[in-house]
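Data block below; observations after.
A single protein chain has been removed from this complex, and every other one stays in its place.
So, chain A:
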Amino acid sequence: MVGVVSHRIMEPRESMSPLNPLEVRIDQGEATVAVSEHELNDAKTASQLSANLSELIEAHQHSPCGESQSHTPDCLTHNSQDNRNTFNLDLGNVGWVSSVGLNELIELNRNARNKGVQLVLTNVQSVVREVFLLTRLERIFEISWDEAQTLA
């Protein structure tokens, strides 16, 4: 068994709920976006979520440098070319991941790489980590394990 898994009951899915706007945090040019557990795992919202994230990744890579922070893809800021090629997906709010969520993360990872961007999964909770290990997907994802372990 991997770590101690604290249980959290999965709440019933809210079908047809609109997606919440994605909030992009910029730190020294590196973008981080937190995603919602429900939007990632629900087949009704997951593909739209990954499409929106792909759009953000592309915008982050190509947008001009600037200091102002914004939530819109057109105005993302970055201070260095290197950081522009890294995009963090904060899974701190994701307490579980289904096969639907995994499929979207696989697509997103592939889209990012095709654009020359390294997708990094951060704040991965222990139960999500376990699913990555069971499916061997830890082999294809860049995962910030240090942060994951501090949360475990």
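Note that in this section contacts are C-beta pairs under 8 Å (C-beta built on N, C-alpha and C of every residue); 3 or more make two chains touch, one makes a residue touch a chain; residues count from 1.
Going forward, contacts and distances are computed from a predicted model.
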Checklist entry - Which of "Carbohydrate ABC transporter permease", "Peptidase, M16 family protein", "Serine/threonine-protein kinase BtrW" or "ABC-2 type transport system ATP-binding protein" is the UniProt protein name of the chain not shown? => result "Serine/threonine-protein kinase BtrW"
Next on the checklist: Touching the absent chain: which residues on chain A qualify?
Outcome noted: 1-2, 4-15, 42-43, 96, 98-100, 102-104, 106-107, 109-110, 127, 130-131, 133-137, 139-140
